[in-house]
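With one protein chain removed, the remaining protein chains of the complex are shown where they sit.
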Amino acid sequence: MITPAHYMILSAALFVIGMIGVLVRRNIIIIFMSIELMLNAVNINLVAFSSQLQNAVGQVFAIFVICVAAAEAAVGLGIILAVYRNKETVNIDEMNLMRW
Amino acid sequence: MIELIVFPLLKIVFILTGVLVAVMYMVLLERKVQAWIQVRLGPMRVGPHGLLQPVADVLKLFVKEDITPTRADKYVYTAAPIIVLVPALIAFAVIPFGSEVHLFGVEIPLYLTDINVGLLYIISVASLGVYGIILGGWSSNSKYPLLGSLRASAQLISYEVAVVMTLIVVVLLAGSLSMVGIVEAQLASGVWFGFVQPLALLIYVVGALAETNRAPFDMPEAEQELVAGFHTEYSGMRFALFFLAEYTNMIVVSSVAVTIFFGGWLRPFPNVAALGFLDLVPGFVWFVGKTFFVLYLFLWIRATFPRYRYDQLMRLGWKVLIPLAIANIVVTGAVKVLL
Partner (left out) sequence: MGEAIAFYTLSALILLFAILVISVRNTVHSVLFLVANFLFVAALYVLLGAQFLAMIQVLVYAGGIVVLYLFVVMLVKLKQPETHRDPQRRSRLGLALALAVLAEFVVIALYGFVTPAPAGAARPTDAALAVHNVQEIGWALYTDFLVPFEVASILLLVAMIGAIVLARRGM
């Protein structure tokens, strides 16, 4: 019997994996993808509860999360391209223009 | 229990075999139809009137040497043709070839499955096919494939928007996303949606031509342009997979057009009792006939129109088709609410 607790643990594990990606990796594109993993983890949680409570609100919230993730990915990747054009790097350790 | 496992497996075998044979003969049909339009005969040597030509083609592609460029990314290079072919094939899971047949006392519906989001499923797997093109071009580690793949994928994702918007109009009319539901809505309203929404049909056909990289939108893979586009470096069986995928995509797109615009398995004038004698022809035959008509339309257009330049192609997609499709949705929605 799969209870929402199972889905919460899966979601927590996926969230933590995304978190590790954000903290440890230095390639900014990988960091963005880890953020997408975290958003997916949240979505899994929402849908699991929506399924248990038989309410469509969880799925509607998940649709909005996907929509915001799309907007964020578009603008974020635009920023990455703009920075890459100026600094020729995608390593966030080298994107430290505010520090001499 | 047996219905749960054996029947779907048998249906999968039938559908895959039928599709692959149809694709093989589509290749021959294309050469023959182009030839006849150009007042020549096409392949005539292999078998009577060239009917065994596809067998010869498949044999040739099987025994060709399998070359991998030295600095190509080996795994992605191998995976790209598979990634293009698989979404095209799995789209057949929801296409309804007919209503029901009675065999051995059991009623078997002539579709693999009818999920409640069938149309959305087809759109989703079509959008996954873009990956194979991007990866095929990029993993070849060479100029022409990379340019070809970027152009082809940009073209695909642009026309995908226009095509999806025309499908929205059909969903508005039918009130359901399931493919069988759409056909039954056409049965209930007595008229094929292609006659109710001619603009949507036109945008869909143009968009489908661009989606499947068919002329006049085949700039990314025409020989006169970028050598051969994203599949330049592929040879032998891998090239065969790309080829197969293109024709399978054509058949998928035609089947979807038939289902949503031409009534699927319904006969013409489905509710007029006077034409009941047409019911002698089973639904499946109507479906196949209509699909062949749409495929013939694709071949006819290829032989007739000159190729679009890439910027003209993008302009058409973004500045003409998408605004028309949006206007279509607005007008249809307004009419549906007011009437």
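Note that the chains are named A and B in the order they appear, and that numbering of residues resets to 1 at the start of each chain.
In the analysis below, contacts are C-beta pairs under 8 Å (C-beta built on N, C-alpha and C of every residue); 3 or more make two chains touch, one makes a residue touch a chain.
Quantities reported herein were computed from a predicted structural model and do not represent experimental measurements.
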Chain not shown, its touching partners among those shown = A, B
Note = Given B:V27, B:V84 or B:V125, the correct residue touching the omitted chain is B:V125
Ask   = Which one touches the absent chain: B:I115, B:L202 or B:I301?
value = B:I115
Message = Counting contacts across the full complex, list the positions on chain B that touch the omitted chain.
response = 73, 75-76, 79, 115-117, 120-121, 123-125, 127-128, 130-131, 134-135, 138, 146, 150, 153, 157, 177
Message = Tell me which stretches of chain A touch the chain missing from the display.
response = 1-10, 12-21, 23-27, 29-30, 32-34, 36-37, 40, 43-44, 47-48, 50-52, 54, 56-57, 59-60, 62-64, 66-75, 77-82, 84, 90-91, 93
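Methods note: only the chains that are shown with their structure count from here on.
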Query = Measuring from the mean C-alpha position of chain A to the mean C-alpha position of chain B, what distance in angstrom results?
reply = 34
